[in-house]
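One protein chain omitted, others in place.
Moving on, here comes chain A:
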Amino acid sequence: MKNEGEAAKRPDNTAFTQQRLPAWQPILSAGIVIPSFLLIGLAFIGIGIGLFLTSQTIQVWEMDYTGFEKDSPCFRCTILSNQNCTCEVTFSLSTLFSVKSSYFPSDCSPYAYDSEKNPIVPCGAIANSIFNDTFELYQIINGTKKQVPLDGKGISWWTDYNIKYRNPSSVNSSFAKSFDGTVKPINWPKPAYELDLTDPNNNGFLNQDFLVWMRRAALPQFRKLYRRITDGDYAAGLPAGNYSLKVHYNYPVLSFDGRKKVVFSNVSWMGGKNDFLGIAYLVVGSLCVVMSVVMLVVYAKFKFSDDDDDA
């Protein structure tokens, strides 16, 4: 009953069209699931212990210094602990919602022009609110203050410094002249070309502190790197003793109930102190091990009861 016309109308008889493609069909068998849970559990416990121990070796000291009078130039603080570590100084700010959408670089309003319609450089709300407290650290030895050198190089991202941000080229070999026709942001004490007059590589838009601040934070509580302690007598870290931290208190946070803290910390391969990661790994690892035991018990019970039924 098959003639040429009918045979021609038939659909293709290939593996693809007839859904006969060779395939791997996995099943969740006990032999795969239970050992893998056990393995993952043990691996996570191991990693968790490593992370937790590493985190414990990191020393952190932080102090909340908000609430001092705005015009008190210095204060004394003493550190009385055995510190011997390589450190960076970070400041910490809380409850500043810095992630508002008006902070997008392409839209500078309402910080784009001043009252006389001069363009503000650098524009935008993030730039306007740059953190401007500065610190000086002194070690107190036998009653005299010895300044600890703070290194501000390379605290921003390499890509930010080298590619993303560029300074305008000098006009008549004067950097300041290239900013003619613009004004500084409203809340800045000095214009951008005076951010660091001692180092032309740290001036204008390439100022490291400026770049660090411009890297927008994700959450309302965040930290930013201020300085590193790497030079001179303190290359191996801060020895135990008394220190004095002089704060030039400029940044107003009380208007939005913010707090300012200064944090000293040393770092390891995993960064600063991070107990959360170690503890999370330990918890998840133990849960996996527990689950694998539970599944083994259930599987064994079910398997043996099934065999009993068959027999």
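Keep in mind that, in the parts below, a contact is a pair of C-beta atoms (placed from the backbone, for glycine too) under 8 Å apart; a residue touches a chain by one contact, two chains touch by 3 or more; residues count from 1.
Assume contacts and distances are computed from a predicted model.
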Omitted chain, identified by the protein name its UniProt record gives, among "P-type ATPase C-terminal domain-containing protein", "Transmembrane channel-like protein", "Dynein axonemal intermediate chain 4" or "Sorting nexin 1b": "P-type ATPase C-terminal domain-containing protein"
Residues belonging to chain A that touch the chain removed from view: 18-28, 30, 33, 37, 40, 44, 47, 51, 88, 90, 97, 99-101, 105-106, 154-160, 163-164, 215-225, 228, 265, 267-274, 276-277, 280-281, 284, 287-288, 291, 295, 298-299, 302
